[in-house]
Each structure stands twice: as C-alpha cells, then as structure tokens.
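My structure is below; once you've seen it, I'll send some questions.
A protein chain is absent from this complex, but the other protein chains hold their places.
Chain nomenclature is as follows: A, B and C, assigned in order of appearance, with residue numbering initiated at 1 for each chain independently.
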Amino acid sequence: MAPAKKGILERLDAGEVVIGDGGFVFALEKRGYVKAGPWTPEAAAEHPEAVRQLHREFLRAGSNVMQTFTFYASDDKLENRGNKLSFTGAQINEAACDLAREVANEGDALVAGGVCQTPSYLSCKSETEVKAILKKQLDVFVKKDVDFLIAEYFEHVEEAVWAVEVLKETGKPVAACLCIGPDGDMHGVSPGECAVRLVKAGAQIVGINCHFDPMTCVKAVKMMKEGVEKAGLKAHYMVQPLAYHTPDCSCQGFIDLPEFPFGLEPRILSRWDMHAYAREAYNTGIRFIGGCCGFEPYHIRAVAEELAPERGFLPEASEKHGNWGAGLEMHTKPWVRARARRDYWEKLKPASGRPLCPSMSSPDGWGVTKGHSELMQQTEATSKDQLKQLFDRSKSQ
Amino acid sequence: MAPAKKGILERLDAGEVVIGDGGFVFALEKRGYVKAGPWTPEAAAEHPEAVRQLHREFLRAGSNVMQTFTFYASDDKLENRGNKLSFTGAQINEAACDLAREVANEGDALVAGGVCQTPSYLSCKSETEVKAILKKQLDVFVKKDVDFLIAEYFEHVEEAVWAVEVLKETGKPVAACLCIGPDGDMHGVSPGECAVRLVKAGAQIVGINCHFDPMTCVKAVKMMKEGVEKAGLKAHYMVQPLAYHTPDCSCQGFIDLPEFPFGLEPRILSRWDMHAYAREAYNTGIRFIGGCCGFEPYHIRAVAEELAPERGFLPEASEKHGNWGAGLEMHTKPWVRARARRDYWEKLKPASGRPLCPSMSSPDGWGVTKGHSELMQQTEATSKDQLKQLFDRSKSQ
Amino acid sequence: MAPAKKGILERLDAGEVVIGDGGFVFALEKRGYVKAGPWTPEAAAEHPEAVRQLHREFLRAGSNVMQTFTFYASDDKLENRGNKLSFTGAQINEAACDLAREVANEGDALVAGGVCQTPSYLSCKSETEVKAILKKQLDVFVKKDVDFLIAEYFEHVEEAVWAVEVLKETGKPVAACLCIGPDGDMHGVSPGECAVRLVKAGAQIVGINCHFDPMTCVKAVKMMKEGVEKAGLKAHYMVQPLAYHTPDCSCQGFIDLPEFPFGLEPRILSRWDMHAYAREAYNTGIRFIGGCCGFEPYHIRAVAEELAPERGFLPEASEKHGNWGAGLEMHTKPWVRARARRDYWEKLKPASGRPLCPSMSSPDGWGVTKGHSELMQQTEATSKDQLKQLFDRSKSQ
Partner (left out) sequence: MAPAKKGILERLDAGEVVIGDGGFVFALEKRGYVKAGPWTPEAAAEHPEAVRQLHREFLRAGSNVMQTFTFYASDDKLENRGNKLSFTGAQINEAACDLAREVANEGDALVAGGVCQTPSYLSCKSETEVKAILKKQLDVFVKKDVDFLIAEYFEHVEEAVWAVEVLKETGKPVAACLCIGPDGDMHGVSPGECAVRLVKAGAQIVGINCHFDPMTCVKAVKMMKEGVEKAGLKAHYMVQPLAYHTPDCSCQGFIDLPEFPFGLEPRILSRWDMHAYAREAYNTGIRFIGGCCGFEPYHIRAVAEELAPERGFLPEASEKHGNWGAGLEMHTKPWVRARARRDYWEKLKPASGRPLCPSMSSPDGWGVTKGHSELMQQTEATSKDQLKQLFDRSKSQ
C-alpha cells in the first residue's frame, strides 16, 4: 500500500508548487462529450472512458489535482432551459468522484470536489435555497471522501461566500475562486475586498479561475493578495485562467466576446505563452497554478516544465517533449532543426493566418447581472419568441 | 455477427460521402503521447488507451475510416537522428492495426493501413531500397488484413508512385495523397500531372493531405481531377488538409512557416471554417473528405454536420452539438443565447486577441529538397556543431 | 475696412465653437520644409510661400485660429544638437507672425502666438532662465500684436505654469495646453490638478495638445474640466490632438512608439474618425477644437463639417467635399457610387494592407524625464560615441 499523500495545505504550507489541471468542459466539448450551451458534465456517467482519459493526460502533464468533473452539476443547472439528461445529479457527481479518484491513485495527485455558481442565485433565490442546492453536491463529495474542496467560477462574491460557508461544514480544506478580473465582481467589489471576504468566510486558498487570460488573472490574484495582506490576514493563492488571449475583455470576461464560444481558436495560447504565465504566477507568490477553459494537456505540461527547476522534476509527459523545442533537433528538415532553441520560440510573434480578421473585438456590453429580469433562469427551453427578442436586441447593438 | 461492411470502393462508386479522420501526430502531441520533431507513432504500443480513445472520438464525430496510427513508422524513420524507441517497427505497426480494428468494429468504419514518405528517399537511396522499406510496413497490414491502403504525405510524386506500386501488390484498394499545393511537387510536377502518374501506377483514389489549409488543398485536388479527366482516366478523389490557415505558405507548406510546429495556435480553423471546407470539397466532386494535422474530433464532426443532408444522418457526437450553435439556446446569459444562429457564426470574423502579432508570416525559404546535402538524413543525433551551423544560417536569412 | 473680429474669449464666452488648425511641423515635413529631429520652424523665413499656403488650406478648411509657425522657435531649441540655421530666432518668429496675420486677414480667423517647452527646462535650468528664453519669443508676439497666446506642448506642468506667468504679463488672453494623457504629466501630476494650476496661474483656456490620439486627449481634457470644476474654478477648454491612432501609448505618448516619427502612416486617422472626435469633444464641453501632428487640411474640414449644425455653416473647402461622401455620386464606377452614404463610411473598419505588420506596438519605455542625465540637452551635434551608446542600449531593450 502506498504511503498517504501529503494534503493540499501541507504542500502549500511547505512552499511547494501545486499544479492544477485544465478545464474539462471545453476540452471535452472538442472531443464530442459536452454540449456547449448547457456545459453540463453528464459525460462522467455517460462516457467515463473519455473523462478518465482526460484526467490521465493532465496527470501525465504534471497535474497534482484531479478536479471532479462536476462543473454545473447542481440540480438546478442540470435542468436549466430544457436540458434533458438521463442521469440524476447524484449519479453524475458520484461517477465524477470515482473517475478522479481512480486516476489520482495512478500518481501524485489529490482529488478536489468542485462546486460553482448556481442559476438559483442569478434568479434571486434566497441564501437558504442556494445553500441547499450546493449542499446536495457536497453530500456526494463527503461520501466519496474527496481530499479537499474548490468553490470556483463565481461572478458574485456574495454567492461565493455562501458556498465557502457550506463547504466549510465538512471540515475539509476549502479553496475559493472567483471568475473576475481586476475590475472586481459583478457588483463592483474589488478583488482585494473579495479575497478578504472569502478568507474571513473560511477559505484557506483564494484565487481566480476562468473568464480572463493568464496575465490578467495573475494581476487580479495579485490584487487579492495585497488586499488579504493589508487586512492582516493570511491565505494561499491559486489561479486557473483561460488558455485564450483576452486583451479586449471588459468585466464579464470572454463570455462577452463575439467569439465566445465557437470562434475562440485564434486566441488559444501557445505553450510558450504558458511558460511566461507560470513564471509570472510564481513570481507573484501564487503556488497553486493550473488552468481552465481552453487548456489542453500540453498547456499544463508547459507550466510544469517552466517550474521544473523549482519543483525538481519534470512531468511524465515531458518524455515526449524536448525542453524549449529541443525535440526539433530530430526533425527531417534543416530549417526546422534550426528552430530547436529557446531564443527562437520566446521571441516569436505568431501570425493568425487570418488577414480578414482583426486582432481585437468589441465585447458585447449588455450590462445585465443578478437581479435583471433578463437573467432569470428557467427550466423550460428558450422559446422561439424569446430567441427572436434576443436576436433583435443583438442586431441593434 | 454483423453483416460485412461495404468496402471503400463500393462506397465511392455508389457516390457516398466517406468521412476521414483527423491527424493523430498533432492531436496526440497535444495530449502528451507524441514527440514533435521525430513525430513517430510509438504510442500505439506504449499508450494504447490514448490512441484508442482518439480513434473513438473520431468515430463518434463521423469518421468512416480508421487510419492505422503508423505515420513515419518505417524503420529508417523510427531510427532517424537519434530517436530511441523501446518497440520495434513491427510491434508498433501491429499494435496500431489492432487499435484501428477494435474501434472500427464499434461502428461503420473501415481500417486503412497507411504509409508515408521515407528518409531513405530524401537521402537518395535507390528505388529498390525505398520499396523494401515500405514493404516491411505492408507485411504487417497484410497480416492484419486492413480494408484498404493509403500512401500519403509524399512531397515527391516519384516516391509516391513507388509506394503505390508496392501497395498494389497486395490486391487491396489503394489511395494515394501528396502533401503538395497548387504549385505542384518538390520537383515542380503539377498536381494534374502528379495525379495522372498515380492513377497510372494503380491508385484508385488520389488526392492531397497535410501541408496546406483546406481551401488550398481542395484547389489542388481540383487541379488533379482536371488533369486526370483531361488524360481520359478515371479516379476517386480525397482530401485531408491541415486545420490551420496557411494563406502565406509557399510550395513546401506549413513546414516553412516560422510558427511550425509550436506556434500554430492562432491559425487553427473554427468549426465554421470546416463547414465551408466540407461544402467546397463536396462541390468540387471530392467524396473522401477528412483531415490531417490540427484536426480535432469537433472539426470532423463539423464536416459530418455540413454533409448531413447528403449523407442522411448526423454523427453520434452531434448529440452534444446543436446545429449551427443551437445549443447556445441553453446558455445562462441572454447575449450568448442571441448567438444561437447560423447567420451569426457564418459572418463572424474572429479576432486573434494578439494585437502585437501580424496576420501573415514570411515563410522560410531554404529551397532545398531531395538531393541537397542538407537534406541527407542520419541515424545519429544532430550534433552541436550541426545545430550551430543551422542557427547561424537561420539568423542570416 | 472690415469690422473688428470678435476676440477668442468673446467667442468662447458666447458659446461659439472655435476651430483650430493642424500641426505645421509634421505637415511641412511631408512637404519638404521641416527637418524631422530638430523640428524647427525656420521655413517661415526660408520658404514663406509654403507656410502661407498651409495656413490658407487650414483657413479654407474651417480654422478660426492661425497659430504662428513658431514651434520650438526659442533660441535654445533652434541651436540644439548642432542644428545650423541661417536665420535668427527673432527673424523666424517675426516672419511667422506676418504670415499668420496675412492669411488670418483673408477670413474669419485670429492670430495666436505660440510658445512651447524648452530644452533649458529639461536641462534643469532655473525658473529665471527658462522664463527669459520664453520672454524673447513673446517680445516678437507683442510687437506684431497677435490676438492671443498659446503655451502648448508642455510635458511638465511646472514649466507650463512658468510659461503662463510670462505670457500673462502681456495682458493678452492666454491658452495653455499640456501634451499629456489621462496618466498626467511627467512628474505624475494628474490632468485635473494640472488644469487647476494652469487656471490659477492665469490661463483662461486650458487643454491638451499632441502626443495622443483624439479620443485619449478628449478623455484627458474631461479630467481637466472635472478638476477645474471641483476646485470651484472656471475656464474654457481646448483640445488639439494627434491625427494618429495611439491605443498602445503609455505616458509619454507617440514619441515612445517604435514608429515615431517615420513609420506612423498606418495610424493616420480617416476623416470619419475626425467626425467622431469632433462630436465627442463637443459633447464633453470643449469648444476650441483643433489638431496637431498628422492633421492635414481635410481632417480640420471634417471637424468643421461635423460641427456645421452647431456653427450654422460649412467651411469654404466643403465646396470640394460632399457631405459624408456624397461626392461619390459623381464617380464613374457604380460600386463606388454605392458608397455615397454615411452608413457605409461610419461602419467601415479600414484594412491596413499590411499583413506582415501587427496592430499595436510595444512602446519604448526608457522612463527618463527632467533631471536624468540622458535628457541633458546640448548645442553641439550628437557624437558618434553618444550614438553608439544609444544604439546599444536600444538593442538591449
């Protein structure tokens, strides 16, 4: 029997770098197992082999955390807008826990149970109702004995605090991530103040995930860190950004981009962008460094390779990757062998191959958030009339 | 027991659309199982679960052809420039056949054994030597009884003809693809003339794969078709292009781009680009339509969705994809629901998010091909001195 | 004899729109009469016909202000770094006044004598010395009886205040413009605070000129206005921005751009950009609206055309310009006639025709300002050794 693994807080307290995984919904959408729109994780029950394989790839790439594939797996979300599923929320959550545990056991990784924001909150349900929804997912995590918990992808710090309060009841370590940028949450609360509230609610790890590109997320976590330190509090920090460049995003991040979600390809970060990100995150004092939507296994591997000097080892998948492109020494063509050097890839400004496309977009700016009638969620499918109104409004922007 | 499947020629003769798969080396490189540089397919033996999963994803996405993951699996390539492998060529080729067959049996797909160009040819070995190298792979395909054979990724029609001649000896249907564009092969032979030579050598299906973006490849296949028809010959046509935009490429394709192979992200085609490609290929008279490097399962699914009216059915993975973005009707945010329409995605000009990068690159133009000393291949690793010479020459361009 | 024209303050007090002219140094550099680098205005004496013609073009385009072409015409600047001139500062300043007056008399325009920042200030000369330098130019303006005075292109509010104090002694109306953006002056003083200091020093009109694109300048003037109003003071506002897009500029503006000054072409604003600028400036409460470097007569005409409803008339040069492209109704080709409409030009996103170029640059960031030894000015030419040091430092950035 293997010796017990070190827990998440042990690792972070010891100053170790913990590498997260990448986002499952986008990766599995491209592989054909997740539907863009509802973004629900029923594949954990429907196609376990696909989910297991993605876990394994992230493990090989260097991830120390297998997040259960339970994003948007709250009952109110699973049933949102006519999303018909043949598995119950409990079945999906349980299957996800089993898969994460199975692969975590194949290496040095912990299992993190994850919850995220709920349609109930957007629809102005009460604190009690929202907490009850989150509690249902949590029951599965307790039963399956995950190693720690992550509340992530919250746009409103108020709901995130509620989530932390629920998660804390388990006694397990709790991490909390907002999906906000330097401008703060949807109610205008600054990153520093958000972090303070989360720490006070009991989160031992705070940070940012999704919605913005790596450098923007690191900047926002830096503001969180400054807020926490200024308040005389203490915390660990994490960041799990997009693998998409988002220089043109406003407060709601990539959701507002005209390219979301089916035209984001030209924005995908290269592995070299990931090196720069990992270094910047590390230098900012963040030690739990992972990814979200858009991350593929090779992006996580690049993070692990950049931080190999600090960690003392390379990830398993680096057996298939030469340091800074060194594998190209084995290429057939001499001019490609000439690219086998750090200097070349660090300086490259890659072309888009799209001369008819711009480099930045004007994000949508509907400016609606919790409380606006347009954000009320519903279980029945969006009707044709509702769609027509949306199209018309969209064209008049 | 299932009824025997229709063979590749039966399908094409009947006017059916046959959908190919995507390129394995690039997809598995991102997943951590293939090393960029040598690009060899030892993962078939080392990590069969990863290869099997990718086959399955393409099958779900609509592929009718499972190509054995035997790219660059000739013995001379496997040992090129210090590439150390723990499996023999025969072991890799056999494992690849078994995986392709296993997944093909899960659906309506055929197994195609694939060979490609050899270092021996570039190093000016004789016809006899080159044919012997190809024959070794072929012996495995015969033993494993693949359904048909594909000779692909040849830059010189001369070598491709030799390959067709070898493959023909098996009696199985033979497809032959060059990796060339409208300017023709590396010796300046036009696409039309190349196609004629391949058909005369016995290929029943001819076309283009890799090196250029879809529209460029379709254009080149069109030139092949015109050449074949002008010569009074008959053939079927196939195309398996890159999933990267390459408007700036010259005759050697994306290998010459400064972004090859680690900075190609901004060039990745969207699913909507794939719709346009599939339609254009179909209209050109091509019926075997697939992909190569850069294709992910969702790209193949887009091809299958575009041609669903002609084929009469959607692929399995379309259960997770609304037609032209219809799944967005289930999105939380109203402005994203407003994007649930064909009109929106067809017109979108996606931004790169990279304002410091250009839209096109100046390709490398070393202009060397078979016969130049710089293209002689070797089994030992590239030496430091050799690398230094390459770097120096590269900087002086 | 013509009735006396209304003075600048009379006009502004009455709520009239006053349209400025464009920058002479850049326009005359392109015409072959000004040397980029020293940027001195000796052409007023050397080639009066060229200067007169440019004044006339701006007058025709709608300008109400003929600024004397006396930019950088202080003695210390005229002699900077080996600039050899055959005219004295007094001769140049006098010739410039005569030309401005001659053309102003041809229409409804006032003559404004202009002074700008001095090398003496950057070289840490005393207040007394700097004021003495400015006083010499002023003596000419008094002798030639210009209508009002403009202190413009100051990067440090401290020097601008000194200039206002000197100009006020004449009893003429004084306008004061800094060349700063929303981040404030080179010492970090905010636009609002800068404006307050200038108003307190006696400037009746305050604003921004040069260094940033129109929208950025308007934004900074808005901050000035808010500062002045918050301080309970009163002023008129002016803006004379670049005709170059500068989204990528940091605090020192376009000087820092790699394209300055010989590669700015792709950034030149179109006439339609000018319509948007004029409207925004007007809506912000700015009533003295002109231009600086990059403005050609047609840019000023566009400002005058946008504000024609407010002013009640079109400029003379509009006899050669159809409203919103209406002149195209007379074009030979039908598809060009189809562009004769506002809707077309307002929505157009013009392409650069430069697929190998990016859309934004990384500005130089040497971060040196008054007081750094590198900014000490000298009368002798830059030596080869000094140049070599600069090149080397520049390459290491």
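The working rule: a residue touches a chain if its C-beta (ideal position, glycine included) is under 8 Å from a C-beta of that chain, and two chains touch if they have at least 3 such contacts.
Model, not experiment: these values are computed from the prediction.
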| item | value |
| --- | --- |
| Of A:Asp21, A:Glu42, A:Asp185 or A:Asp248, the residue in touch with the unshown chain | A:Asp248 |
| Touching residue (missing chain; options C:Arg60, C:Arg101 or C:His236) | C:Arg60 |
| Hidden partner chain, residues of subunit B it touches | 349, 355, 358-360 |
| Residues belonging to subunit A that touch the chain removed from view | 248, 354-362 |
| Sites on subunit C contacted by the missing partner chain, in the whole complex | 29-38, 49-50, 53, 56-57, 60-61, 80-83, 119, 122, 213, 244-248, 255-272, 296-298, 301, 316-317, 319-322, 325-341, 344-345, 348-361, 364, 366, 368, 374-375, 377, 381-382, 386-387, 390-391, 393-394 |
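What we mean here is this: only the chains that are shown with their structure count from here on.
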| item | value |
| --- | --- |
| Most extensive contact between chains (C-beta pair count) | A-B |
| Fraction-based call for subunit B against subunit A, same above half, different below | same |
| Between subunit A and subunit C, centroid-to-centroid distance (C-alpha), Å | 48 |
| Chain centre separation in whole Å, for subunit B relative to subunit A (CA means) | 32 |
| Multi-chain contact sites of subunit B, meaning residues that touch two or more partners | 248, 354-361 |
